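The following block contains the structure, expressed as C-alpha cells.
All protein chains but one are shown in place.
When the chains are written out, they are named A and B in that same order, and each has its own residue count from 1.
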Amino acid sequence: MRRGFIKGAVLVAAVALSALVLLAGCAKPVSNQYAIVFKNTGNPYGDKEMGGYQQGIEEQGFKAILRAPDQPTAEGQIAIIEQLIAQHVAAICIVGNDKDALQPVLTKAMKAGIKVFSLDSGVNPASRAVHVNQADSEKIGQTLVEAAYDMSGGSGQIAILSATSQATNQNLWIDFMKKTLQDPKYSKLELVKIAYGDDLRDKSVSEAQALLASYPKLKVIIAPTTVGIAAAGKVLTDKHLGGKVFLTGLGLPSEMATYIESGVCPYMFLWNPLDVGYLGSYVATALVKGTITGKVGEKFKAGRLGDYTITQAPDGGTEVLLGPPFKFDKSNIEEWKTVY
Amino acid sequence: MKRTVTVVERFRELGLLGFIVVLAVIFQLRNPVFLTLSNLLDLLTNTAILSILAVGMMMVILTRGIDLSVGATIALAGMISALTVSSFRAISPVVSVLEGMAIGTIAGALIGLLISRFNVLPIIATLGFMNVIRGLTYVVSKGAWVSSYQMSDGFKAIASGGVLGITTPILIAVVINVAFAYFINHVRTGRQIYAVGSNPEAADISGIPRRRIILMVYMVQGALAGLGGVIWVAKFASAQSDTAVGFELSVIAATVLGGVSIAGGSGKVSGLILGTILFGMLNNALPLINVSPFWQMAIQGIVILAAVLTNVVVKRNSQRLALRRRAI
Partner (left out) sequence: MREIRTERPWSWRSFFFQWEWLLVLIFLAVNVVNSTLSPYYFTADTFLSTPQTFLDKAFLVLPMTMVIILGMIDISVASTAALSAVIMAVSFHAGLPMGLAAVLCLAVATACGLLNGILITRFKELSSVIVTLATMIIYRGIAYVILTDQASGDFPKWYASLGWGFIGSVPIILVVFVVAAVVFGLLLHKTSFGRRIYAIGSNATAARYSGVKTDLIVLLVFTITGFMAGVTSLFLTSRMGSTRPNVAQGYELDVIAMVVLGGVSTSGGKGRIAGPLLAIFIIGFLYYGLGLVNIQAQSLLIIVGLLLILSVLVLNFRFGSARKARPSVSVDNEGKEPHIRPR
C-alpha cells in the first residue's frame, strides 16, 4: 500500500482549498433572470407551463431559466434551487413535488433576497409569498361531480382514479368532490372507490381494470389526472365499454382526442397551462418590482390576461386564480389537440 | 444421478406451482371476480410484456450476467417506433415492430460488446447504459409525448388485436416462450449458454465460443426488450420518456422467482413461466382484493423473499436426500 498517497493527497487538497478560498471572488448578483422549477422533465404539460412562463418573462424584457429534475422528487428540486440561489436569480417560481420538504431551501432563497412563489402544485404558506392556482379547487371538485352526475343519468356508482396518494392538488380536489357529494342533489350517486394509479401508465391501467372488474355496475370514472384519464380511456376502449361506462376528469386534449371523438369520454376539463405559466411570469415580475407582496387584496396586471387580485387560499396562505376550468368536448377537441 | 437432478428440478417447480395455487385460492375467496375469463385475460395481457422480457433476462442471468437497462431500452425503442408512426402513418405495424427490435438489438450489442470484449462487469455496463439510453430517449423525443391520436390504428392493434379474445401480446409471448424453451433445451448453442454460466473457464477450454455467446445473449435480450417496448407503447397508446422506469427490477424479480439462479448456469423455462405468472398475479390481484395500495409493495417483497428462500430450503433438502441415497 502506498502509504504516502493519503498524506500527499491531503496536502494537495489543503493547499488547493485554501488557495480557492483566498481567491474566491464575488460574482455580481444578476437580477434579470427569472427561474421556474417544474416537477419533472419529459412532461409535455410541464413544458407548456414553463413555455408560457418563458413567453411572459421574455415579453417583459427579461431572461427565463427553465429547470426540472429528471425524477419527480423533492430532493431533485432542492438541488436545483440551491443552484439557482447561487446564480442570484431575481425570482423562483416553484411547481412543487412536495408541500413541505422544500421549505428549508425556499426559506434560504427568500433570505437571500429572491422572491419565491408557487404555481400549480403548491408548497406550504411558509415557503412562498403567494400561490398561483389554475382554477378554484372547490370549483374543480364541483364541476367534476356535476359532470359525473350528468353522465350517469342522475344515479349510480362512480369511482375516482387519482395520481399518487400524496399529490397535493388531486387530494384537494378529491376532498372538495367528497364535500360536493354530500349535497342532497347527488344523494343517488355512490362513490365506491378511490384508486391510485401513481401517474404511471401501467399501474393506472391495472387499477382501472380492477375497478371495472370489481364493480360491474360502475357508471362513471372520474380521473383528475392526465395520465389516469388517458389510461382509463384506453382500458374502456379496449373492453368496448364506451357508452356503458363513462369517463371524465382532467386530461390533456392531445392525449384524450381519440377517446373524446369516440365518445368514451363525452367531455372533460382542463385549463390552458400556457396561460398558467404566463400568469406566473407576471406574478414574478410584480413581486420583484414590489407591486405586490403577496397579501390579500393586492392587484396587478398580467399582460394579455388582464387584471388579477390576490385572494385567500384554503391552506392559510394567499393565491391568485387563473379562471374557471375549460371544457373539452367533441366540438372543440379537433382544434385543441394539436396545441397541447 | 439423472433421477436426482430431475427430483430437484421437479421440487422447485412444484413449490412454485403450489404457491400459485394457494395464492389463487386466497384471491378467489376474497373476490370471486379473480378467476373470471375476462380478468384472467387482462392478467395474461399485462404479464405478456413481462414474460417476453423475462425470457431475455433469463438468458442473461444464465450467463452470470444481469441487465438493468431493459426499462430504458423499452422506453427508447417504444419512443422511436412511436415517433416514426406519428410521422409516417401508413407504416405497417410489422415494420414498427421490426424497427423497435432493431433499436433494442443495437443497444444490446453495445452492452454485449462491453461485457464480452472489454470485460466490464454486467452490473456496471448496464447501470451506465441505463442512464445513457434513458437520456437518449428524452433527447430524441425532445421531452414530448406521442399520444394516441398520433398513432395509426394498425399500430395500436399490435397490442389490442387478437384472436377469440386472446390478445396479440399473449400470442407473441407464448410463441417466444415456446421458441426459447426449444432453443435452450434442444439447440446446441442454447445448451452452451448453460455451460458459459455454469463454469466460464471450463467452457472456454472446451472450445465453446464464450465471448460470442455472451454477445449474442445481450443482443437477443435487446431485441426482446425492443419488441416489448413497441407492445408497451401500443398497449398504452402513449410514448413518454419515463416509460418503464424501474421495470427492470420487476423483470429480474420475476426471473429469479422462477428459480433461475443469479449465480448462473441453472434455471428452467417452466420455472420462468411460473415465476412470471406469479408476479403478474400479484400485480393483478392486489388491487382486486382491495389490499390497501400501501401494502402492495411490502407484500410483493415478502412474496419474493419467501419464494426464493423456499427454493433454497427445498433444494437443500433434496440434496441431503440425494447424499443419503448415495451413502447406501
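Here is the rule we go by: a residue touches a chain if its C-beta (ideal position, glycine included) is under 8 Å from a C-beta of that chain, and two chains touch if they have at least 3 such contacts.
Because the structure is a prediction, the values reported are computed rather than measured.
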Original post:
Who touches the missing chain here, B:88, B:182 or B:295?
Top reply: B:295
Subject >> Touching residue (missing chain; options A:52, A:69 or A:197) >> reply: A:69
Subject >> In chain A, positions touching the absent partner >> reply: 1-2, 4-6, 9, 12, 16-17, 20-21, 23-28, 41-42, 65-71, 73-76, 78-80, 82-83, 86-88, 98-105, 108, 164-166, 196
Original post:
Can you list where chain B touches the absent chain?
Top reply: 1, 4-5, 8, 64-66, 114, 118-125, 127-132, 134-136, 138-139, 200-201, 241, 249, 252-253, 256, 261-264, 292, 294-302, 304-305, 308-309, 312, 315-316, 319, 322-323, 326
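To be clear about the criterion, only the chains that are shown with their structure count from here on.
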Subject >> Whole-Å separation of chain centres (CA-atom averages), chain A against chain B >> reply: 34
Subject >> chain B-facing residues of chain A, complex >> reply: 40-44, 47, 70-71, 165, 193, 195-196, 201-202, 205-207, 209-210, 213-214, 230-231, 233-234, 237-239, 252, 254-255, 257-259, 337
Original post:
Which residues, counting only chain B, touch chain A once they are in their complex?
Top reply: 31, 33, 36, 38-39, 42, 46, 138, 141, 143-145, 147-150, 160, 232, 235-238, 240-243, 245, 283-284, 287-288, 290, 293-294
